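Below: one structure in structure tokens.
The complex appears here without one of its protein chains, the remainder shown in place.
This part shows subunit A:
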Amino acid sequence: MRKPKLPFVYIMCLLFVGVLLAAAPADSGYEVGDTARDFKLKNVDGKMVSMADYKDAKGFIVTFTCNTCPYSVAYEDRLIDLHNKYAPKGYPVVAINPNDVSVSPKDSYTHMQKRAKEKSFPFAYLYDETQEITKAYGATRTPHLYIVQKQKDGKYKVAYIGTIDDNSRDASKVEKKYAEAALDELVANKAVSQPNTKAIGCTIKWREA
């Protein structure tokens, strides 16, 4: 009579683990060291873009940013500079607009196209219309950077989460270039010494339920 009990315990254990996994907060996002998922999002040129498309990239500066947040706007030129400096070293910028168009109409795809043209963005500017990627990464504000490094097995390891530098307001007064420091270390195959930084930014405009 005792025997049937064992499978039952196993099943209960499996169920318990399953519940734990399912209950793991999906919206908490990535931490440094986690593996970031790839995406397939529409670029301002109409083409779908994934990280896997960049055969020669060593990693990416995945940046959640938008048209409307003054901090994002203040960082546009610096994001362009970052791309121009690090894309040749294997780390291009991939910008993703996470904002819901019904909450923030000026973050629409058409407005993205317009802004990308005005600023001649040298990088992809993608639209996360469903906000699925933004949630998976755990981005909360704009701009919000995730620097990922491609591993030998093709996975994308999160190496840095944070801000570009220490002065959003005035690029000429920047003293600490946090993202560049991290990228220099990655390019030199070193560990990132300051992998987490914070900055004030605009809250992401989530779709209202």
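In this section, a contact is a pair of C-beta atoms (placed from the backbone, for glycine too) under 8 Å apart; a residue touches a chain by one contact, two chains touch by 3 or more; residues count from 1.
Everything that follows uses one rule, which is that contacts and distances are computed from a predicted model.
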Item to check | Hidden chain of the complex, named as in its UniProt record, picked from "FeS cluster assembly protein SufD", "Putative membrane protein (TIGR02226 family)", "Glutathione-dependent formaldehyde dehydrogenase" or "TlpA family protein disulfide reductase" | outcome: "TlpA family protein disulfide reductase"
Checklist outcome for this item: Given A:Lys55, A:Lys152 or A:Lys173, the correct residue touching the omitted chain is A:Lys173
Next on the checklist: On subunit A, where is the contact patch with the chain that was removed from view?
Outcome noted: 70, 140-141, 144, 162-163, 166-167, 169, 173, 175-176, 178, 197-205
